[in-house]
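Written out below as structure tokens is the structure these notes cover.
The complex appears here minus one protein chain, its other protein chains still in place.
And then chain A:
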Amino acid sequence: MPLSTQSQADDEQYVLVASMDNARNLSNILKAITFKDQAIFSATPNGLKVTVEDSKCLQANAFIQAEIFQEFTIKEDLVGFQVNLTVLLDCLSIFGGSTVPGVSTALRMCYKGYGYPLTLFLEEGGVVTVCKINTQEPEEPIDFEFCSNNVTNKVILLSESLKEAFSELDMTSEVLQITMSPSQPYFRLSTFGNSGNAHYDYPKDSEMMELFKCTKTQTNRYKMSLLKPSTKALALSCKVSVRTDIRGFLSLQYLVRNDDGQICFVEYYCCPDEEVEEE
């Protein structure tokens, strides 16, 4: 059943059909949010949003716009389902994870609607694999109520600079403390681990700092274990925006370029660690 000869009639029954010449453009970005097995898929005419949550305190979203796909056909305003993300990733890389230049796996993802499995048609070198992954009713993703109006502090940094800091972070520290301020130290990451306290400062006029808009001095702590998965997104990205709102909620937005140079976004929302008092 080669992808190209799938009949028109088959397509009629699907509420969602999304095709990609290179399945890695989907699997790479999904790897950036795979810290739990279950993922909520929400498809709209704008594209695909994949959500993974952890203990109601952390949410990661990957956005793949319709334009990234070679074909993106949706028959409803919103198509939602839940699947096992680890199984999906194993299916997307069924022909092996190696990156031989010029060889890629073509993907056609199809969904008939509630109660039906997510069907993937994958093709590489003339060999076709068909996967049917069972779906579940999607849980409602948490609304962190993070809106631009309530943002107190925002910086945009080149990922390069944060990658170094995150790779050196003292993981024995239970929390990562983020200080943002219109005055010194401007943007500071702190850890309190077995080796002592460590601070990483980013001055507002640093060449790594693309944007600096801080209105109020804020210090917030976030559980290290919750933020750790975000390093995968950081590794893929070229730029990251860090925002906090009046409640101390954190939004990290990553700009990711795929194999073909197209842009996708990954965002992480995280609640502040309860035990700390706001300054």
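Keep in mind that, in the parts below, a residue touches a chain if its C-beta (ideal position, glycine included) is under 8 Å from a C-beta of that chain, and two chains touch if they have at least 3 such contacts; residues count from 1.
Assume contacts and distances are computed from a predicted model.
J.: Just go with whichever of "Anamorsin homolog", "Checkpoint protein", "CCZ1/INTU/HSP4 first Longin domain-containing protein" or "Guanine nucleotide-binding protein alpha subunit" UniProt uses as the name of the absent chain.
T.: "Checkpoint protein"
J.: Thinking of the whole complex, not just what is shown, which of A:Gly102, A:Gly126, A:Gly196 or A:Gly261 touches the missing chain?
T.: A:Gly126
J.: Write down which of A:Gln70, A:Asn134 or A:Asn150 is the residue touching the left-out chain.
T.: Once the missing chain is taken into account, the touching residue is A:Asn134.
J.: In the whole complex, what residues of chain A lie against the chain that is missing from view?
T.: Per the touch rule, chain A residues meeting the hidden chain are 1, 84, 87, 90-91, 93-96, 98, 117, 125-134.
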